[in-house]
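Quick one: structure below, then a few questions.
Here the complex is missing one protein chain, while the rest keep their positions.
Letters A and B mark the chains in the order given here, with residues in each chain numbered from 1 onward.
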Amino acid sequence: MKAKRMSAGAGAGASTRSAGSPAKPEPPGGAVWALVFERGDEAIAGLTAFAREHGLTGSQLTAIGAFSDVTLGYFERTSREYRRIRLEEQVEVLSLVGDIALENGQPKVHAHVVIGRADATVRGGHLLEGHVWPTLEVIIRETPAELRKTHRPDIGLALINLDEA
Amino acid sequence: MKAKRMSAGAGAGASTRSAGSPAKPEPPGGAVWALVFERGDEAIAGLTAFAREHGLTGSQLTAIGAFSDVTLGYFERTSREYRRIRLEEQVEVLSLVGDIALENGQPKVHAHVVIGRADATVRGGHLLEGHVWPTLEVIIRETPAELRKTHRPDIGLALINLDEA
Partner (left out) sequence: MKAKRMSAGAGAGASTRSAGSPAKPEPPGGAVWALVFERGDEAIAGLTAFAREHGLTGSQLTAIGAFSDVTLGYFERTSREYRRIRLEEQVEVLSLVGDIALENGQPKVHAHVVIGRADATVRGGHLLEGHVWPTLEVIIRETPAELRKTHRPDIGLALINLDEA
């Protein structure tokens, strides 16, 4: 996976052609990134590694591309666990929408995916795992603010808690 | 539903860590908001109330999360009405994409949704109503401009009319 900063953010220097290498220091947090995954990359692992490396605290992502296999999740209210649905087939990634928030101080990726099969039928769920083939084109928009997750024992998940942010 | 301003917008102060409480006045219109809905909240009512409270005139939104029930719409060309398809089941919100424009001077939310069922099959349509469980994470990006809708009697809908904006 490779990344390119498309914009330095909403602050100084953001609208110059040299945004990739700004001449002056900038405050953190408002950048727009393009990430391009390559064959065999796993999407959630790659996004999480990128978010941790760059200290993302409150970001949004969208992507399109294709997977050679994917594991979808559906959160079951009774068991409080994700049911895993695995597709071992080449699929188009029709939309990958998600956010990056802090959970226990570390960036955590939360993404839902819609995939298209060879006959144009569609499946989707919480993205647990997906291997890229041939590409996945992701846009990440940072914000300068923080989103923090709190574990909710009544639900069985960590959810964004704006009172904590 | 709770809201947090993630960025003061494209103008001054947008890329500081203190964006939530800017030290200086800012022009309206470019903010990025995170909205987190809670159990039982209805999404369209909550988005509409937020848009009216904050005077949104031309914004975009994306979201992921889950609903405990949802009513989808399909606009029928002959009857010029929305056919209503109701799902009384727990579903993942795989994508919620929409915009906020002015209709008769008031902010109006227009959103389409793709939902995932327990077996990862998918349904979707115009979002008429959806009750959140356990969360819905929405990002709204304001612009400083206006989008205005005009009722189109030839179609039976109010559509964004850039000549009016």
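Definition applied: contacts are C-beta pairs under 8 Å (C-beta built on N, C-alpha and C of every residue); 3 or more make two chains touch, one makes a residue touch a chain.
Note that the coordinates shown come from a computational prediction; the quantities given were computed from them, not determined experimentally.
Checked against the hidden chain, the listed residues A:85, A:102, A:122 or A:159 yield one contact partner: A:122.
Annotation: of A:47, A:93, A:109 or A:160, A:93 touches the absent chain (contact as defined above).
Within the full complex, the residue among A:64, A:87 or A:162 touching the omitted chain is A:64.
In the complete complex, the hidden chain is touched by one of B:52, B:112 or B:131, namely B:112. Residues 9-12, 14, 26-30, 58, 60, 62, 72, 74-77, 83, 85, 95, 97-99, 110-114, 122-126, 143-145, 147, 152, 155, 157, 159-163, 165 are the ones on subunit B that touch the missing chain. Annotation for subunit A: contacts to the undisplayed chain at residues 2-11, 14-17, 19-20, 30, 32, 34, 36, 62-64, 66, 90, 92-95, 97, 114, 116-122, 133-135, 137, 139.
The rule is simple: only the chains that are shown with their structure count from here on.
Measuring from the averaged C-alpha position of subunit A to that of subunit B gives a distance of 20 Å.
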